[in-house]
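Every protein chain but one is kept in place in this view of the complex.
Now for chain A:
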C-alpha cells in the first residue's frame, strides 16, 4: 500500500462520514473545528479507519488524532 494510496483512502472515509467536500480535507483540517464533526463523529471516524485498514487504534492514540494529517500519519505508522 503506497503512502498516497493511504491518504486517498483516509480522505474518502472522511468525506463519507462527515459529508464534506473532498477539497476541504486538507493536511491541517481539524475534524471538529474545520470539518464540522462532533465528538461522537470523531469516535466513529476512528472506528471507520480501524475497519478500512484492519488495525486497532487504542483510545490514547485516538485522542491525538485531531486533523486529517494526524490520521494519515498515524495510519501510515500502523499498517
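In this section, contacts are C-beta pairs under 8 Å (C-beta built on N, C-alpha and C of every residue); 3 or more make two chains touch, one makes a residue touch a chain; residues count from 1.
Just so it is clear, contacts and distances are computed from a predicted model.
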item: The complex's invisible chain, by UniProt name, from "3-oxoacyl-[acyl-carrier-protein] reductase", "Potassium-transporting ATPase potassium-binding subunit", "PTS glucitol/sorbitol transporter subunit IIB" or "Fe-S-cluster-containing hydrogenase subunit"; value: "3-oxoacyl-[acyl-carrier-protein] reductase"
item: Per the touch definition above, residue among A:3, A:22, A:44 or A:63 touching the missing chain; value: A:44
item: Those residues of chain A which, in the complete complex, touch the missing chain; value: 40, 43-44, 47
